[in-house]
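Shown here: the complex without one of its protein chains, the others still in place.
Showing chain A:
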Amino acid sequence: MICGSAWTSWEVKRFSTSEPFTQEMTGKDRQELEEQEFHRFADLTLGQLLNKLEDIVEDSDIPDADIEYGQGVLTLTLGSKGTFVLNKQSPNKQIWSSSPISGPARYDFMDGEWVYRRDGHNLHKRLAAELESVLEFEVDIEPEPHQAYGQDVT
């Protein structure tokens, strides 16, 4: 059962209290992730990133920096520093990313985080590190602990 106080009101609207959020939903690997769950987690991830990146774009001093989100594709342009693209790749139940620094990567939702299976790195940590190197200021795009999905909420 969802404990209302541990979630923001936005989360409570998204997940009705009648929806089961049991231990079974944690630790799922790609094969077990249902399509509906994939869309929910992926949309939540990209939506949260959009909010944080909008602030980051404001704070940056890059004149033509921009962030766009539509049809499951998040595009962050940072002028001459390059363009980051994150998109839902629904057939694979993955989030795909394209970075001007590290190129392409594909993330699976495993144990509550998006992980690149080939080397085990985490989407949010990699993106934050790359943005920091490009923007030269500290960046926080981690999902908030109480907003973390796929984690046991007590």
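Operating definition for what follows: contacts are C-beta pairs under 8 Å (C-beta built on N, C-alpha and C of every residue); 3 or more make two chains touch, one makes a residue touch a chain; residues count from 1.
Convention: contacts and distances are computed from a predicted model.
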item: Per UniProt, the name of the complex member that is left out, chosen from "Iron-sulfur cluster assembly protein", "Regulator of G protein signaling 11", "Small ribosomal subunit protein mS29" or "Pyrroline-5-carboxylate reductase"; value: "Iron-sulfur cluster assembly protein"
item: Residue among A:E35, A:E68, A:D111 or A:E132 touching the omitted chain; value: A:E68
item: Where the missing chain touches chain A, by residue; value: 68, 70-73, 75, 82-85, 87, 89-92, 96, 98, 100, 103-104, 106
